[in-house]
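Here the complex is missing a single protein chain, while all its other protein chains stay put.
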Amino acid sequence: MKKRVAIIGVTGAVGQEFVVSLKDHPWFEVTQIAASPRSAGKKYLEAIKDPNSGITNWQVGGNIPDYIKDMTVVSIDDLKIDELDLIFSSIETEEAKEIEARFAKDLPVVSTSSAFRYDEDVPMLIPGINDEQADLIDIQKKNRNWKGFVVPLPNCTTTGLAITMKPLYEKYGAKKVLMTSMQAISGGGRAPGVSAMDVTDNIIPYIPKEEKKVRIETAKILGKLKDGKIEPADIKVSCTCTRVPVIDGHTESVFVETSKPIDPKSAKESYEEYSKNISIAGLPSAPPDYFAVHEDPTRPQPRIEREVNNGMTTTVGRLEEEPLFDHGIKYMLFSHNKKMGSATGAVLLAEMLYKKGKI
Amino acid sequence: MKKRVAIIGVTGAVGQEFVVSLKDHPWFEVTQIAASPRSAGKKYLEAIKDPNSGITNWQVGGNIPDYIKDMTVVSIDDLKIDELDLIFSSIETEEAKEIEARFAKDLPVVSTSSAFRYDEDVPMLIPGINDEQADLIDIQKKNRNWKGFVVPLPNCTTTGLAITMKPLYEKYGAKKVLMTSMQAISGGGRAPGVSAMDVTDNIIPYIPKEEKKVRIETAKILGKLKDGKIEPADIKVSCTCTRVPVIDGHTESVFVETSKPIDPKSAKESYEEYSKNISIAGLPSAPPDYFAVHEDPTRPQPRIEREVNNGMTTTVGRLEEEPLFDHGIKYMLFSHNKKMGSATGAVLLAEMLYKKGKI
Amino acid sequence: MKKRVAIIGVTGAVGQEFVVSLKDHPWFEVTQIAASPRSAGKKYLEAIKDPNSGITNWQVGGNIPDYIKDMTVVSIDDLKIDELDLIFSSIETEEAKEIEARFAKDLPVVSTSSAFRYDEDVPMLIPGINDEQADLIDIQKKNRNWKGFVVPLPNCTTTGLAITMKPLYEKYGAKKVLMTSMQAISGGGRAPGVSAMDVTDNIIPYIPKEEKKVRIETAKILGKLKDGKIEPADIKVSCTCTRVPVIDGHTESVFVETSKPIDPKSAKESYEEYSKNISIAGLPSAPPDYFAVHEDPTRPQPRIEREVNNGMTTTVGRLEEEPLFDHGIKYMLFSHNKKMGSATGAVLLAEMLYKKGKI
Partner (left out) sequence: MKKRVAIIGVTGAVGQEFVVSLKDHPWFEVTQIAASPRSAGKKYLEAIKDPNSGITNWQVGGNIPDYIKDMTVVSIDDLKIDELDLIFSSIETEEAKEIEARFAKDLPVVSTSSAFRYDEDVPMLIPGINDEQADLIDIQKKNRNWKGFVVPLPNCTTTGLAITMKPLYEKYGAKKVLMTSMQAISGGGRAPGVSAMDVTDNIIPYIPKEEKKVRIETAKILGKLKDGKIEPADIKVSCTCTRVPVIDGHTESVFVETSKPIDPKSAKESYEEYSKNISIAGLPSAPPDYFAVHEDPTRPQPRIEREVNNGMTTTVGRLEEEPLFDHGIKYMLFSHNKKMGSATGAVLLAEMLYKKGKI
C-alpha cells in the first residue's frame, strides 16, 4: 500500500516539480492536490491555464504527466486530512506559517517554504547531510502537541554550500567560508520572476535576504542535535549572492579556511568516500553519485551538470589549495536549484523520513 | 603639432578599439597603421574584410571612423620609424616579445600585450593608480640602451581589482584579498573567441593562466618604486576567474582583510576622495568620475555600467563589513575590459606619459 | 524662446526615453513632468525609486540627465496647461483615451500610445514617411472642436515595415507583403515585462494583438489623405510576430510581391534616393542617414545597428530577388523599437510638426 500524499500549491512552479518528481513513485501516491480557491474545482490541466490567454502554464521541461491531468484541484481548506499520510507543501512563506501548522497537527508536512526553518524545534533537513537531526521531529511533536510535524528544506543556495561543506567540516573543520554565488534565473520564481530586461547580458549583484539565509542555515544544518536542541556548527560563513543569465542551477565559488591541514587530493577523497557511504543510497530519488568531483578545471558548468543524474548530484570542481589561509582550500560547486534544492530534494527527504519510520 | 602615432595590430579587436579611441584625439594623430603581411597594402576597409565572405569584420560598436577607412595598412616591418613619435601595440604576446622590443629601440611603445609585464625594469601602469612607477622607464631605457621604451597595461581582470584596492590598500592596508570574477565574453577575443555553445546559458569556471596573472600583477601595480626597482606590495591575492554570458565588462566579487579598522562609510569616502584628487583629471580620455560608488545594492550591473563615461569609470557597490576578518570589507566592482582595461585605457596611459614628458 | 513641453507618464520606460531625447533640445524645454498620483510631489530621482527596495529604477542606458533629477513630478491632473505648448504622452492606452483627449482640447499631444491610432480623423505619423497626412490635424481640430490635437506614433513593429515599404510602394507598388518579425525584449515593457524564464534561450512565437496592428497600421500610414480622409494603401500585409532573446531593436524578414518589375540594385537605389531627399533632413533628432542599405549579407544585426546614429536610422539588408512572385523582392530590416519606434521618434515627429507650423 502506497502512502497517500497531497501536494499543496500544486499549480505553481515548485508544485509542478512535485508533480513530476512523484510520477510513478514506488512508495508515494498523489491522491489529492490543492491550490488557491481560484483553481479549486478545476481539473489540473484546466487549473494551470491562464484564464485570459487560455495558455497552459506548464513550467517544467517535458510533458505534463498523464496521472495529474484529470485530477481535480481542491481548495486547501477542502483537503480530506483523514485520507492522507503525507503533505508536500510549496506554498508561499507567508501563508505557510498558518496553513502548514494547521496540517501538521495531523500529518507530516515536508515543505520548500522558509516559514518554519528557523524555529528551534524544527530541523531543516538535507537528505544525506543531517539525517540525524530528524530526531528533533519527536520533540517538535511533543512541544506543539501535534500528531504530525513540519520539516522544511533549506534555501536552494544554502543546499549546495552545506552539502559540499559537510565532508570538509567533519574532517578538517571549517573556520571561515567566503562564498560568491552565481544563481540561476529559475531561482527567482516565474510569475513574473526575474525580468529578461534585468538579467539578459547582465549580472544582478544582489538577491534580497539571500545572504543572511545562507549564513544562518549553513550553521544550523551542520550543527549537532544535543539535549533536544540543534547547536549550530562553529563555522563562519560570509557570502555575496548574485543572479546571472543561467536558466537552471546555482554555481558557487568558495574559499575555505580549515582548522586542520587540507589539500586538494585529500579533499577529493573525502568527497568520494562520503559519496560511497551516503546514508540515502538506494532511495528511489537518490542519485547514483551523491558527489561528482572533477579534476577537469572547466567543470562544473551549469548547462552540463544540470543534466547529470536528474539534477540530484552535487558537483565539485577546481579544488585547489588556498594559500592565503594557514590551512585552506578553494573550489567551485554546482547544485541544481530546481531538483536537489527543491521539490525532488523534498521527495528524497520524505523517502529518508519514511525509511526512518518518521512517516 | 600632434604626436604622430602608429597602431600595430590595427585590424584585430583591440586594434579597432584603438582606432575608435584615437578618433579626433587632440594630441595624437594616427599617421601609420600596421598589421600582418596578409593585410599589407590594403586600405583599412579592405583589410578588415573577410577574404572568403567579403564581410566587413568590424568588431566595435558604432560606425567605422572615416579617418581610417582609406588609410593603407602596411606590414609591421615597413613602418617608417623616423616619422613616428609613439606606437600603440595590440599584437599577440608571442610576437610582441620581439616586435615591441625592436620598436622600443627608437620609440615609446604602449602595449596591451603581456610580453613585458613581468620584466623587472618594465612598469605595468594603470593611469591614476601607479603613475609614479613611470619613472622606471628611465631605468629601462638605460638598461637596454633604448631611445624608446615599452609600457604595458595589466591584464583586464587585474585592472578593476588593482584600481579598487588602491585607495583601500593605501589607507587601511590589505592583508588578504579573495576575489571571484565573472568575466565578459569579449575578454576571450573574437576570432573565434569564446564559443556560443560554451557560454550561452552557462558559466565556464576557468580561464587559463588568468588567476596567476591577477595575483602577480596586483602586487606589482600596488608596489613601490624604490632604488630603481618595484617592490611588490605586501598584499596576498587569491582568485577564481570565471566566464559568464555577459558581452562587455568584468564584474568581481571581493572580500578583503585589512590591517586597520574599516567600515563601508569610510571606504566609500576613500573612493570619493581618491576620485576627487585623481592624478589624471582633465586628460582627454579621463572620465569625469574615476570611481562611481553606489549604495543601491543592485549596482554594479554590467549592462548599465558599461555605458557610463564611455567605460572609463570603475564602479564599486555592495560595500559591506566583512565580519569574518578582524578588520574587513566586501564589495563588488565593475571594470570595462574593452575600455579602461584595454585600448582606451592605453590611450589614457599615453596621455599621462605625455603630460609627464615621457613621450 | 523654446516651446514649453510636459512629459506625462515620465517615470515609465518610455517616459525615461523622452527625458533622454529632450535633453539639451534646441527647440523644446521640459518645464513640467507628470505621472500617477503615487509619484506626485516627489522629485524625479525620488519618484523613480522603488519604495520597498529603495532602488533607482532607471531603465535607459547611461546616466540620468541632471536637468530632470530635481524636477518635481506632479499628478497628471495638476499640470498647468496654460504654461505649456506641447505634451509628450507615454501613458497606457486605456488611460490615454480619456487623458490625452482632455489635454488635446488645449494643446498638441504627441503620443506613443495606441488610443487614437485608428480614429478616422487622427493621422498616425512617421516623420519622413507620411508627413503630408499631418494636414488631417486641421480636420481633427475642427471635428472635435479642439484647440490642440492628438498625433500618435504607430506600433514599433509597424514602424520598420512601413518605413522600408514606403520607397518600394511608391515606385513599384506592393501587392503582397509577408513578414516575420523577431522582436526585442524591451518591446514587452519592463515592470515586469517579458520574463527571463520565458525568453532566455527561447523564442516566443506569439505577441498578442501585434499582427493585426501591423496589418492595419501599415495600410493607413502608406495611404493617401484625400477629401479629408485617409484612404488606406492598396497593400496586403500578413505577418507572424515573435519575441527573441535580443534586448533592443526589432528585426523583420520581409517577402514582397510588387506590381512592377524590381531588382535588388534598383531597390537599393530607391532607398538611397529616398534617404538623400528625406523630408526631415536637418531636424535636431533626424539621423544623418534615414536608411542604411547593406550589401554585406550579415547585416542587419541588432547589436550593431542599434548603435548606429542613435537608433534613428532604419537598416535594410539581404535585398534579393523573390522569384516566387511575378515581380518581387525579399529583404531584412532593422528598426530600433526604443528610438525611431518610440520616444525619440516622437520627438522627431514633434520637430517635423513644429517646422510645419502645426505646433
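Residue numbering begins at 1 within each chain, and the chains themselves are lettered A, B and C in the order written.
As a convention for this text, a contact is a pair of C-beta atoms (placed from the backbone, for glycine too) under 8 Å apart; a residue touches a chain by one contact, two chains touch by 3 or more.
Small disclaimer: the values here were computed from a predicted structure and weren't measured.
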Listed residues B:17, B:100 or B:201, member touching the removed chain: B:201
Among B:65, B:193, B:228 or B:264, the residue in touch with the chain that has been omitted: B:193
Contact with the hidden chain (one of B:225, B:247 or B:324): B:247
Chain not shown: contacting residue from C:236, C:268 or C:327: C:236
Absent-chain contact - pick from C:245, C:287 or C:345: C:245
Residues in chain A touching the chain absent from view: 53-56, 61-63, 200-201, 247, 296-298, 303-304, 307-308
Those residues of chain B which, in the complete complex, touch the missing chain: 53, 59, 185-186, 188, 190-201, 208, 245, 247
Those residues of chain C which, in the complete complex, touch the missing chain: 176, 178, 180, 182, 200-206, 236, 238, 240, 242, 244-247, 251, 253, 255, 297-304, 317-318, 322-324, 330, 332
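The rule we apply is simple: only the chains that are shown with their structure count from here on.
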Rounded Å distance, chain A centre to chain C centre (Cα mean): 47
Separation of mean Cα positions, chain B and chain A [Å, integer]: 42
Centre distance in Å when chain B and chain C are each reduced to the mean of their C-alpha atoms: 39
Numbers and ranges of chain B residues touching at least 2 other chains: 200-201, 247, 297-298, 303-304
